[in-house]
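All protein chains of the complex are present and in place, except for one that has been dropped.
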Amino acid sequence: MTDHTGTRRGFGAWLMDPKRRGALLVTPAIVILFVMNIFPLLWSFGLSFFNYKATSQRVPTFKGLSNYEKVLTDERTWERFQTTALIVSSSVILQLIVGFLLALLFAKAFPMRRIVLMLVLTPMMLSFVSVGVFFKLFYEPTFGIVSYVLNFFTTEHFVMLATPAGAIAGIVIADAWMWSPFVMLLVLAGLVSVPKYLYEAAEVDRASKWRTFWTITFPYIKSLLLLAVLFRTIETFKLFDIVYIITEGGPGSATETIAVFLYRNAFQFFKTSHSSALAYIVLFIVIVLTNLYLYSVNRRAEEVD
Amino acid sequence: MTIELRKLTKRYGTLTAVDAIDLDVDDGEVLCLLGPSGCGKTTTLRMIAGLEFASEGDVLLGGKRVNGLAPRVRNVAMSFQFYALYPSITVAENLAYPLHADKLSKTEIAERVARVSKTLQLDGILNRTPSQLAEGEKQRVAVGRSIIRDPNCFLFDEPLSRLDVQLREEMRGEIKSVLQDLSRPTVIVTHDQLEALTMADRIAVMRDGRIEQVDTPHNIFQHPTNLFVAGFIGTPQMNLVPATLTSAQEDGVAEFSVEGGQNLKIQVDRRICELSAGARVTLGIRPRNLEISHEAVEDGLSTKIDMVEPMGAETLAHLYDGKHDLRVVTDWRVPLTEGEQVHTRFLPGTTLVFTEDEQVLRS
Partner (left out) sequence: MARKYREVGKAGWGYTALTTVVGFIYFFPVFWIILTAFKTRTDALAVPPKLFFTPTLDNFYSVFFRTSITTGNSQATDMGLYFFNSIFIAFTAVGFAVIVGTLAAYAFSRYPLRGNDTYLFIILTTRMMPPIVVIIPIFLMFRISGLAGSYWGIMLLYTAFNIPFSVWLVKSFFDELNPEIEDAARMDGSTERRVFFGFCIPQILAGLAATFVFGLILTWNEFLFALLLTGVDTRTVPVAMARTLGGEVGVDYGLLAAIVTLFLIPIFFVTFLLQNQLLRGVTFGTVKK
């Protein structure tokens, strides 16, 4: 192997300087991300100040902040945000509960654990489209298994996705089913980090299960629970595929999340500039949440050390 | 209240960690389980606590067989090697923790916490959490948490192993005085002989899952029953010299031929005459029972000073007789030069003789 720094001259030598090695290695990744992410974002940032329509040939004109004003004063925007908030919060809460219970169940070592665990972990690895297909089939009013089971309890014919509440519940259940294993994994990570001798000490000290949980278990998992909440909030905030497959936002606009709303505006009504402005508002929210998430990640890293 | 172990055995698969141990600890007595790591002492302690169950044999607390019972039912107090302080609650809450099961009133709990924190000087740190404590403080809280209630027995797993030397010395005294006030059987597990010798009423020396000897600290030191205990107890380690018996008299004066060819005539236990000439033995003598002399002596060996280690008031010298290393501790004023040829005298009546089966000769 030859030493690059000594022999070459000019640009090659400058480029291969060990001082720049870090930057050099990062460059390909940054370039691709710039081309495929940053540049488009800047472009749409620009577009959000014009009145551009992707289907129209008209030369766009500068409109200043009027798109943002329109988006923020539009009642529908707030309705969609509310829908999204409702779906996100109920889904994340459900995921927390189910994931937490599953984690408690799987925290012990038992024979064949790895294989049994697969039964629970599989949903997380499926595609949104598959999960959408599953649940659409289950909710099917005539031959769906959910409708079939519900018919035992109510005599009237129940079409789950026909009512706003039913449709939202349908989506929340599908999403929570898919992602509860994620919360379970995080909680499990917390549970296994509890030193065994603390539980032994609590046993010797004759502490009740309840007290043992609150003084020993909970402190070890609370930072991971926070991570789970933030991560799942960010992810559920993007919820698009499942809604698109199961309800397409219906009935009416009852399940139209902000992502579906954006999709409609941008690709069905081609209100390009208008939706760019909305996209930026969404981006801002995600950046704030991501910041919070990373802050919690670092804080937990310090705790673990 | 007493602890009795009857043929207590613990196996993990094919490995026998504890092998048919018999042991009794009386009310108010402090017993140390002492041994090198992996000898089964912690497993024994955990079986008394109920954190692990015996494969065979019985654990009796107060004469009652408790074999299958959970720790909480056995009502034992235990302090763990890593202290096992509950990290999210304060020192005061940690101390009060074992009392909740007794359904005591708030004032009663407060009184007991106050009493223990006074005994162990924890008053200033009651409101801190364990992560804010120094090692020594953590250790005191761990002890405090086990002595705060009135259990059937007290168990301590390596109580001082995480402290530095100076703190260890300090805590040793402190724990000893706390232990003296306890009127329950107490078992301490340690690998540190100094800890065992200073704190225990009796010591049980363990090796490979068996108890080698149970006795008072004095007897363990003065009268080890076998080669392992003799070599394990005492610093610097006892000198162990393989030799062959040449002749022995009724009064215990015997002549040995030490490996390497030198002859040695010393006063040992009278049972030496039970052995026939030519028997292979090991002679054991503590470094402080050897004396350096500049003239040739009958009851000594001719040696060369190999290395000198000053230890303050005393000096540790390594002597070499051409075959073995002998450790000698002398007063610091005795002048020693490395490389010098000297004679090492065995002080009369201090040499132990171990037969080929590693047992001591003792009448």
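A and B are the chain letters, set down in written order, and residue numbers restart from 1 in every chain.
By our rule, a contact is a pair of C-beta atoms (placed from the backbone, for glycine too) under 8 Å apart; a residue touches a chain by one contact, two chains touch by 3 or more.
This structure is a prediction, so every number in the text was calculated from the model and none was measured.
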Given that one chain is not shown, which residue among B:I3, B:I21, B:L51 or B:V76 touches it? B:L51
Using the definition of touch stated at the top, determine which of A:A54, A:L72, A:I97 or A:A162 touches the missing chain. A:A54
Filtering A:N67, A:T215 or A:T272 for touch with the omitted chain leaves A:T272
Sort through A:L72, A:I97, A:A162 or A:I287 and give me the one touching the missing partner chain. A:I287
Name, in rising order, the residues on chain A that touch the hidden chain in the full complex. 1, 3, 18, 21-26, 28-30, 32-33, 35-38, 40-41, 43-44, 47, 54, 102, 105-130, 132-138, 142-145, 148, 177, 182, 185-186, 188-189, 192-193, 196, 199-200, 203, 224, 227, 231, 234, 237-238, 240-241, 244-245, 259, 262-263, 266-267, 272, 275-276, 279-280, 282-283, 286-287, 289-291, 293-294, 297, 300
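The working rule: only the chains that are shown with their structure count from here on.
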Touching residues (chain side chain B, partner chain A) in the complex: 49, 51, 70-72, 75-78, 80-82, 84, 86-89, 97-98, 100-101, 145
Residues on chain A engaged by chain B in the complex (per definition of touch): 195, 197-198, 200-208, 211, 215-216, 218-219
